[in-house]
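Only a single protein chain was left out; the remaining protein chains are all shown in position.
Presenting chain A:
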Amino acid sequence: MAAETGTPTTLTLKSNDDELFSVAESAAILSVTIRNMVEDGCAGGVIPLDNVDGKTLASVITYMNGISAIPADEEKKKSYRDKFLSDKDFETLADMVLAANYLNMSCLMDAVSAKIAQVMEKKSVGWVRRKFGIENDYTPEEEAAVKEEHKWTFEGVETDDDN
C-alpha cells in the first residue's frame, strides 16, 4: 500500500529471470498494470512481472524514470522518447513493445510501434523477412497467388532485393 508519509515510496519489480529492480512508485505507475496493483494494495512485497525479462525491464525502468522527470510538456516528452528509442535494435524494440503491452503503457507502446513502422517503411519484403526473422512458409505457388490477389500493391516492387 502506498505510504502516506512524505518520503517517496519505492517498489521492487522482479523480472521473469529473477532480477530485482527498485523503482520509485511515482514513475512505476506509468504502467496501468502496476498502478492497479498499487491501488489494490498488492504492491507491498516484490512485484513479479512474469512476461518481462531483466534486460527489457531495465530499459523500461530507465524510460519510466526519464519520462516522469519531465514536466507536462508534450514536445519535451516526445523528444525524450525519440532519443530513448534511437539506439535500440529491433529485437529490443519487439521486447519493449510486448512489455509495454503487458504493462499497459500506451505512450511507450505508441512510440515503439511508430519506431518499428519506421523500420518497415520503404523496405523490400525480403529485407523485412530477414530483419525480423520471419520465415516465409508460402509455397512459390501460394506466394504468387497472394501477389496476384494484391497486384496493385506489388506493382513494380521487387520482393527479394536487399535494400
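Just so it is clear, a contact is a pair of C-beta atoms (placed from the backbone, for glycine too) under 8 Å apart; a residue touches a chain by one contact, two chains touch by 3 or more; residues count from 1.
By definition in this document, contacts and distances are computed from a predicted model.
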- Have a look at "E3 ubiquitin ligase complex SCF subunit", "F-box domain-containing protein", "Small ribosomal subunit protein mS29" or "Glutamyl-tRNA(Gln) amidotransferase subunit A, mitochondrial" and point out the UniProt protein name belonging to the hidden chain. "F-box domain-containing protein"
- Message: I'm checking contacts with the chain that's been left out. Which of A:D18, A:D50 or A:E155 qualifies?
- Response: A:E155
- Task: Just name the one of A:L11, A:V52 or A:V97 that touches the chain not displayed here.
- Result: A:V97
- Provide the residue numbers of chain A that touch the chain removed from this figure. 21, 54-55, 58, 61-62, 89, 91, 94-95, 97-98, 101, 109-110, 113-114, 116-118, 120-122, 125, 128-129, 132-138, 142-143, 146-147, 149-150, 152-155, 157, 159
